[in-house]
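Note that one protein chain of the assembly has been removed; the remaining protein chains are unaltered in position.
Per-chain numbering from 1; labels A, B, C and D assigned in written order.
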Amino acid sequence: MILNYSQPLEISNLTSWFDQYLRSNLSEFWTLLIEFVLVGIFLLAAYAVIALILIYAERKITAFFQARLGPNRVGKWGLLQSVADMIKILLKEIIRINRSDRFLFFAAPFFMIVASMLTFGAIPFGKGLQAIDFNIGVLYVTAVSSLGIIGVLLAGWSSNNKYSMIGAMRSGAQFISYELSSGFALMTIVVLAGTMQFSQMIEGQRFCWNIFNGHISSIIAFVIYLISGHAETNRGPFDLPEAESELTAGYHTEYSGLQFGFYYLAEYLNMFIIASIATTVFLGGYLPIQIQGWDAFNGIMGYIPSYVWFFSKTGFLIFLSLWVRWSFPRLRIDQLLNLEWKYLLPINLVNLLLMVILVLTGLTLKNLFGIL
Amino acid sequence: MELKDIHIKGIPTEDFKDNEYLENYIKELEANGVNVILSKVDELINWGRSNSVWPLIYATSCCGIEFMSAAAAHHDIARFGMEVTRNSPRQADLMIVAGTIVHKMAPLIKRVYDQMAEPKYVLAMGACAISGGPFVNSYHVIKGVDEIIPVDVYVPGCPPRPESLFYGLMQLQRKIKVEQFLGHKQR
Amino acid sequence: MSSVSKYFSGLFTGIKSLLTGMGETWKELWTKKVTQQYPENRETLEISERFRCELVMPHDENNEHACTACGICEMNCPNGTIKVTPMFIETADGKKKKILDTHIWDMGMCTYCNLCVITCPSDAIIFKNNFENAVFEKRKLIMQLNQEGSKLREKKKESKPTEPII
Amino acid sequence: MMEKIKKLILDTVAEAVIEEKQKLTVTVEPKKLHLLVQTLRDNKTHSFDYLVNLTGVDRGEELGVDYLLCSSADLSKEVVLKTGTSDRENPLLYSITDLFETAHFNEREVFALLGIRFINNPDMRKFFLNADWVGYPLRKDYDPNPELNPVSIESKDMVDIAPRILETSDGKLVEEFVNIFEDDDYIINIGPQHPSTHGVMHFRTSLDGEIVKKIDVHSGYIHRGIEKLSESLTYPQILHFTDRLDYLSANINRHALCMCVEKAIDIEVPERAQYIRVIMDELTRIDSHLLAWSAMTHDLGATTAFIYGMREREIILDIFDKTCGGRLIINQNVIGGVMFDIYADFQKDVKAFIPYMRKKLIEYDRFFSHNVIALGRTQGVGFMSKDEAISYAVTGPAGRASDWSCDIRKHIPYSLYNQVEFKEILRKEGDAYARYLNRLDEIEESLHIIEQLIDNIPQGDFCAKTKAIIKLPEGEYYERVEAAKGEFGVFIESRGDKFPYRLKFRSPSMALVSAMPLICQGEKIADLIGIGGSMDYVIPDIDR
Partner (left out) sequence: MSSLSLFLTVFISGVVLVIVGLGIAILLAPQSFNLQKGEPYECGIPTHGTSWMQFKAGYYLYAILYLMFDVETIFLFPWSVVVRDLGYTGLYSILFFIVILGLGLAYAWKKGVLKWS
């Protein structure tokens, strides 16, 4: 039973068939072991491929925003550009820095990659395509993604370079601020959804995405989440820790070769992770657009595989983040903190209460229109 | 490997200047008995390396502005995949020396070059970097950056227009493509 | 109360200004790209006629040039880029005559100030706009402008070798 | 008026020698100079409170300094003061840094190049050259043997100790050394190899967290010795250096030197050449301001704006390219006119550019000028008052942003500038945002000037006939023009030869940089970069 005729392109059909096949031939232990290894390989491959695609996409979209063409000489339309970059950076010398804190200097990229990997694993890419599905999913994601900042702090501190040091300090300030906003914004939706588990949260959005369900309050939370998520990934206009025109390369000034490559990679992955969490929490994750009662329409929409829905929604949010990034100048550290503490945080607190009231008084769209 | 295998999009090999330098280089490699299997891997690696040259702009004067023009929309160095200018020497592959180098600057350029990660290249852009240019007779000017650091490609002009720079970058790509990467003794 | 209203008006004008900025980039996203694609457009690329890239000494079909080896270009060059080496030969009527042996021009040092061309009394050298000159070795930038075996064009012919430099 | 000034001078220093040359020239002995300068500066009726230029000259028998003073209210009122010392072993003169802040760097420059030390200057380190440089290059007896000053590629630690000579109240000279930074300062080097110091400026900055405590300016990383080189080149040959000083105002700089020579040997420049010169000058100004705009937005982190500015600039470069065969270094002006006549479509191209640029200016406004982040980062940041601007001799858009009317085109109209109509843009705020807006407005004014000229270019020669060898009659010649970054000046001392005896360029950027330590103090490190962008200096212009 490989094909499920209603949704023939779903990968989950394949995985469950494979699972059954293994179970029928092997013992429980071996089945699990093979599956774990496969999950690991799949995640690593997805991680690398998504990063490569994102790097290419960003360079191309940036170019179009700037009235240029972007990479177009390596492969058709420059499609292989990031592959070439990867080969290059893999074979670049890794410099040992004198008088640095050797161990921390070496360990910092681990934090960066492992943190983004752990968050990456919790993302539901499609139906049944989610590795880690804790019942405290939202809290888990908030906690784990903040580990990445330790990578930045360690990198800045251990490299014994003054630019890095300032970059690390800035990233600390940035992190302690925006972590709150993103937490509160997610919490607003948890109030609405009544669960912290991603799979349940998605299922609850079948006919009405959270962003519509909680209307005004959800939209405010969505915008705040995008802003603070953008800030947490250290990308312009929030790229103060890196701040090319001030600190040359900021916290990773002393990192060369693949160690720098990991930071480069993680930066793009974090962007993807923020966008995909926003997709999952606000935009119904991998669910297609469904409208209660329109069965024919729902059927057609449902025919499109879930991962396509997921990636197109995420892609849209990534585009949004690129658009913002290439439109604005960089904030200064006091502006950055002002934005958070004087605008986002108070608005967030009020918004949370507003959401509770919406939920308790039954003013959510689902309640008003009797959507499932 | 032969020189005609080195393919650069847009310009046929025979239209390039200074082909004999690369031919000599290949002959030298062949004399050393290059391993055929390794050279296939080398080709892949060199393809990657030559198409991903991230520059560090050591811009001191006028030529730096021409580099900015090259990076801007009209010429767009990004087409070559080289718009990722790294300001930290650790992450750069190519140092573009754009402008006059004077006595006071000499220790600095040497230091920045030393701090770059291997494999690294240097491109001397403009008359000043090549030979001291207009200021060659001055007491405080170094007569060519090659007195301090090894230079791979010379791009003449005062300042060279962005197309000239691109031509120089393609020459560098050709040079990278004929290099033997694996099992090669490093500088 | 003013500080509260200031707070909110600041918030909204701020958001508005940001959206205006994003509107501009959105417009640019769809405008025609101005990038000219050298080297893909190598065939059609037009470099201005006057652009100075390479000093040449035009030779006609008889391998003759107009340089009299007077050395004025060398004298006028501000940084010694040009080296004119004359050679003395005996003409048929027994007089000693100065002719050009080598005209060396260092491309890697030239400042392209055009002084040599405008001061040349016989219009023997001109600047061409061929910009593809990058090489791997510095010595290749030093060029001899007069071709092998070339000689001075006789005076009776038209003295202007090519189109005049404005 | 002149008589009154003469009287004032003679009242102050009775033994001063007054000559009427191209400008009113006063020679005084070193001890009286400070008093005279102070009197000239502080008198109410004709206040000479703007030090334009400070030139060290090796006059052969003595080492001297020329000061060009003028009035900040009316830049055409000028007086030249001269002083000198015949002690070549240990030449000492009196500093006027306490009267004019701009004198500080200039005096240090004179020390590096001529070896004259200034009493009471608070920081008497060499400015362009390393402290261990042997010899003083601008002296006529300088030994150019490269073995004396070999190229060293060894990194050396910076020494932050400044020597100085002070005069005590009882007239004794005391030499002492002061630390520039405190021992526990967090010192960070911004530049020379830095993406946003606009060249190879080196700001040694001590930080208090993110706040800039003190900046120590180091320069000379591109000191090419142009002034020394010029002393052995003929006037047409020197021209090519002017393009490479401030390469963004290349044409304007060259215009200044050409005018200086033309006035000295009385050449009438044809009308057509004048028109071409002014149009090209204004295009250069737009080009420079566009680059300044782009660079500043880039410094503030808006890469996209940078690319837009460079895109518009490319159109101007194209016009340059077609007119004179160069994009940046255009070699257009020559003594007596211009090198190339305009090409056939010149007027059409320029006229197409004007409305295009106007449209883009509106776009820039919408895109950046009102952006809340940009406003927060520039408004009220890097404040400079009018008095400070005058004392630091900060001219150009930056000076006019502090409400100082200092446009040479208005005060001392040269070429065609008295025939065209344009506004001098003045702003009172004196912050980075005012400087930023001033540039955009000046682009508009330049477009307006071009508009008035472009259709009226007269027929005729584009270059006057000159002699093959140009010799300037003995004397001193000054010429001042308004370059894109501020006042650019040329000073030539000729001894009747075909080479200048001494040539000095007054660079606007030097004044801009000298004001940086003042206006950046107490600001954040991110602002330091933004203020640098708003000042828009070009380093090769300073270092020469």
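General remarks:
Heads up, the rule we're going with is that a residue touches a chain if its C-beta (ideal position, glycine included) is under 8 Å from a C-beta of that chain, and two chains touch if they have at least 3 such contacts.
Quantities reported herein were computed from a predicted structural model and do not represent experimental measurements.
Note that the undisplayed chain, when the full complex is considered, contacts A, B, D.
The missing chain, though absent from the display, is touched by one residue of D:His194, D:Lys360 or D:Arg439; that residue is D:His194. The missing chain, though absent from the display, is touched by one residue of D:Ala131, D:Met158 or D:Ala352; that residue is D:Met158. Contact with the chain that does not appear here is found for just one residue of A:Leu118, A:Ile274 or A:Leu287, A:Leu118. Remark: the omitted chain is touched by one listed residue; of B:Leu108, B:Val122, B:Val141 or B:Cys158 this is B:Leu108. Within the entire complex, the positions of chain D that touch the omitted partner chain are 155-158, 160, 184, 186-194, 202, 208-211.
The chain not displayed touches chain B at residues 88-90, 107-112, 114-115, 118-119, 181-182, 184, 186-187. As for the chain not pictured, it touches chain A at residues 32, 35-36, 39-41, 43-44, 47, 90-99, 109-110, 113-114, 116-118, 120-121, 131-134, 138-139, 157, 159-165, 169, 172-173, 176-177, 179-180, 183-184, 187, 190-191, 194-196, 248, 253-254, 257-259, 261-262, 333-334, 337-338, 341-342, 345-346, 349, 352-353, 356-357, 359-360.
Here is the rule we go by: only the chains that are shown with their structure count from here on.
For the pair chain B and chain D, the distance between C-alpha centroids works out to 35 Å. Residue positions of chain C touching 2 or more other chains, listed in rising order: 18, 21, 24-25, 28, 33-35, 37, 47, 51, 78, 111-112. Touching of two or more other chains is recorded for residues 9, 72-74, 76, 79, 87, 134-135, 137, 158, 161 of chain B.
In the complex of the two chains, the chain A residues touching chain C come out as 64-69, 72, 323-324, 326-328, 342-343. Contact residues of chain B toward chain C in the complex are 8-11, 15, 17-18, 21-22, 73-76, 79, 127, 130-137, 144, 146, 151-158, 160-164, 166-168, 170-171, 175. Those residues of chain D that touch chain B in the complex are listed here as 128-130, 137, 142, 144, 146, 149, 151-156, 192-195, 199-200, 220-226, 228-229, 232, 240-241, 244, 247-248, 291, 294, 306-308, 310-311, 313-314, 317, 327-329, 539-540.
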